Each structure stands twice: as C-alpha cells, then as structure tokens.
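Read the structure below first, then the notes.
Complex shown without one protein chain; remaining protein chains in place.
The block that comes next holds chain A.
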Amino acid sequence: MALLQLDNISVAYDQQYILKDFNLSLEKGQLLSLLGPSGCGKTTTLRLIAGFLDAKDGSFRFEGKDYTRTPINKRNFGLVFQSYALFPHLSVYENVAFGLRIRKVKDDEIRKRVMKMLEIVSLHGFEDRFPGALSGGQKQRVAIARALVIEPDLLLFDEPLSNLDANLRVNMRVEIRRIQQELGITTVYVSHDQEECFSISDKVAVMNKGVIEQLDHPSVIFKYPKTEFVGRFIGFNNFITFTERQADGDAVLLTVNGLPFRAKKVPGMSAGMKGAIRPDDLLAGTENEISEGPNVLDGTVKVSTYLGRSYQYIVETALGEFTVNKEMLSPFENGQRIRLLVPPEKLVLVD
C-alpha cells in the first residue's frame, strides 16, 4: 500500500480552487518531484502535505492513518524551505538540535545525533557558527540536517535550490539525492526546474492548473510526454495538429492538409491528434539533401540564431512555424528554401 495518499483533495482561496479533486500516491523510500510553472499548485500541494493548509474536501492518508486534520507539529515531517528558514538567534548546533529538544531527547543523545547529522551533510566543525556567518549552500545543508535529525516520516523540499547559484545547485542536488538514498527517506520535492527534478527523482509529477498532467519515471516523461502541456514544458517546441489518424502495424499513419506522416507506435501512446517533436530531433537540409516524401515539409528560413553548439532556425512551412536546431559550419541564410524531415521514431503523439 502507498505510504502517502491524497484522495480527491480540494484547496480553495476565496472560492477560487487551487487544487480540485487532486489525487497522488507515493511509495515508501521514493523521491517524487512536483514539477510545473508558478501557479500550477505544486507548492500548495506541498504545503497541504506539510499541514500549513487545510483541505476543503478530500482526505490525506499517511501510513494508513487519516492525517487530513492533524496539526503540523504532530505530523513529524521534515521541511526544507527555499529561504532556508534557519533560526538566526541559534548556532548551527542549536538549529539542528531544535527538534530534538522539543522531543525532550537527552542531552548526550542530542549531541550524538546532531554531530552525526552534521557529518552527513559535510558540516563537521561548523556547530558553533551562527547562520549569519554561513554561505547559501551551507545554510541549506544546516536546514537539511535540521529536518533530518528528527528522523521524519517524510521529507518535504520547497524549491530548496532556487536561491543558490548555478554550480552550487548542481552539487547540492547530487548531495540531496545521496542523503535521501543513504537514509532511504520518502521525499516530496517541489521545483520549477525541469533538469533538477529529472536528475534526482524516482518519479516526476508534471502539474498544470492544479492537475497532474503526467506522473511517471523521468526518462519516460522526457521521451514520451502525454499531453501538449507536458511536451511544451520539457522542450517539445513543435506541434502538428493532424486531421486523420489510423493504425498500420507498428506505425501510426497521420494526415494533415493532404500531407502524410508516420509515427512509431509505442505502448501506452496517446490517442490524441497532436504530434510533438523537439527542435533537436527535427532534421533540416537543402532540397538536395532531403528528398520529397512522407514526413517531409518544405519551408523558408525566417530567423536564424546562433546557440554555440548549433544554429537555431525558425522555419515557415505550410503547417506554421517550426523551430529546428542543426549543427553546421556555414548556416542557412534568411529566406533560403529548405526541407524539414520528421523522423517517425521521434514524433510523439500527445493529447
């Protein structure tokens, strides 16, 4: 049975629903990310699980017990905030010890556990410092230690890396994953950074307008987005709306404006009429390089930008504009006639 289960949860502010009939379940020991743009309800979901928000309807079950009305301080969940939220008047040691003191743990036991936890987050020797004298990354390590030392039943991260600079963010997310796996602690992680979520999660839930659009392993979402929203969010910039669709063995035949397309059939494929493809997967070439046929579009280069590794073109075709990336020595010129080839195995059908 799932460790954490949200059933038909609704959250509303002033008659406006942030979450409606929201469902989510999570297995023990997993790290689940909630990913989405701001306002998609991911933080609301986290705050509901933490206990800062009350559900208007629905229930929240944890380890089989009803947690819907359990106050925050009785939940035994560890929280890590975007702003670190360390106690400025307490030393690193006392910050970490805070939860244990409330639990009336004996002093020598506190000492043992705090020191061990500071070891785990690589902050040995920092126990007498105050938060004001720490860097952002160190503060976040203290915050993680503080949340972990109480041996929480669930660990919650609210955009923990947003305030750190790029390099540190990569290091810290590796750290977070290492600690999470080392302690085998069930975790819910909120972020708007796709790469961050994909790199550390067992499962990712992509959210939009208070609904989970897709919940799956990161690699599945990355390759096979289920909906147009998910596709756009993870970088499928090109969409084709087809008018006809029929199955043909291990392929799907599609048509739009009399132009024939093939897509490779994959298990669990959407029954939708929209095809999505990444700019990196679309092939571009001159009329000599790509011959006419199915999955090929004629177009004109409209805008060309240099990305460093490759050039990016906006190409005007009969089906609208397409974005394509291509590594090449001398770029196409604006206004040049080119052809685009949509590889059938890269064309993903979405709702």
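Going forward, a residue touches a chain if its C-beta (ideal position, glycine included) is under 8 Å from a C-beta of that chain, and two chains touch if they have at least 3 such contacts; residues count from 1.
Rule of thumb we're sticking to: contacts and distances are computed from a predicted model.
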Listed names "Putative spermidine/putrescine transport system permease protein", "Ubiquinone biosynthesis protein UbiD", "GntR family transcriptional regulator" or "Amino acid/amide ABC transporter membrane protein 1, HAAT family", with the criterion being the UniProt name of the chain not displayed: "Putative spermidine/putrescine transport system permease protein"
Given A:G58, A:G99 or A:G299, the one touching the chain that is not displayed: A:G99
Options A:N76, A:S199 or A:S270, residue touching the unrepresented chain: A:N76
Selected residue (touches chain absent from view) among A:I150, A:A205, A:I234 or A:L297: A:I150
Hidden partner chain, residues of chain A it touches: 50-52, 72-79, 81, 83, 85-89, 98-99, 102-103, 143, 146-147, 150
